[in-house]
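The structure under discussion appears below in the form of structure tokens.
Note that one protein chain is taken out, while the other chains of the complex remain in position.
Then we have chain A:
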């Protein structure tokens, strides 16, 4: 069993220093020249998942030749060297190419893959399926496929299998669904019933089921324009098909007469017809409140919104519309006898109602001061004339600005630990990231 592998090792040792292409040629000659050997030496298959063009710049090639002489090179170094230039997908692919080309034996591929997995977020390829497939392709093919029942029974090449499982795990954490290429690669590398294959099957079982589990999906790429983003957020909060978004003011810079530059914030608001109706019914002697800012998390982005609300009406203020027998022209709207619903048919739950008071409108702006919000209220007044008579109180918390700044500084200092990053995105494609207000503040402070 091990003899061809020993032979391979010997040969490569002897050939150290020569180019990889020649190495393959040399490898082939002795094996073909020894027909008496019962087991034919297997060569490495190029896989369908490998990249088509492998044009490696000359400098990298040279560099890698030099590096090869040092036997205990850490693969992180390789990435870090490249990272100094640019952290892109192309660069990442190049590094992988260099590794695969450098040594036909792919010595240290497990370490290399672990290193690559760690570096993926840095290169911004952590959500790229082709890159994962390319990494999988680093594994030599057919070598780790168990060939008898004992191998199958025990953990054959545990380190390699674990490594592949780790790779799939990372895919899973980022919500990347493997494809057919991944499967073909896994079968080629580890065989049909290996641990990575099982992992693959489990992913393929659960991911499709979870793909649409979030009824309120957030797109992977949020709109860039803050007004569009606000529009999206407001629709998301209101969740009312009737609600209408109004842009009260676009962000712009104006030069005043005195030559000062004034930046006007954008103000985007949403209101539904039923909210307008509630507002017209509001008792004008009781004030309405502008409150905020309240945070809304969209994946890794936090935005703030403000609401216009009122206190719940006092119990004596609630007027129930009396039954008007002359209301419906065609049939009685109420029956005239004294008989309630039977207990056995009362399917309503006993819910304690807490009246929270109506919310009349929501808005978003990038400058949460009173003047800006006042502008929003006056914009609202055009469609809700009642607001002219109702006293409006501003109950604003400390704006989000300092919080933002704090978060920015901290996030510059330390990246989030890997585990936290990974856990966040366990769902395929979309996941809810709306947390409670308190929770958010706490998590930010922790950072």
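As a working rule, contacts are C-beta pairs under 8 Å (C-beta built on N, C-alpha and C of every residue); 3 or more make two chains touch, one makes a residue touch a chain; residues count from 1.
Note that in this section contacts and distances are computed from a predicted model.
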Which of "Protein YIPF", "Erythropoietin receptor", "Complex I assembly factor ACAD9, mitochondrial" or "60S ribosomal protein L6" matches, in UniProt, the chain that is not displayed: "Complex I assembly factor ACAD9, mitochondrial"
Residue, one of A:124, A:219 or A:332, that touches the chain absent here: A:332
From A:85, A:224 or A:324, residue that would touch the chain that is not displayed: A:324
Residue ranges of chain A at the interface with the undisplayed chain: 177, 179, 204, 207-208, 211-212, 241, 324-342, 344-345
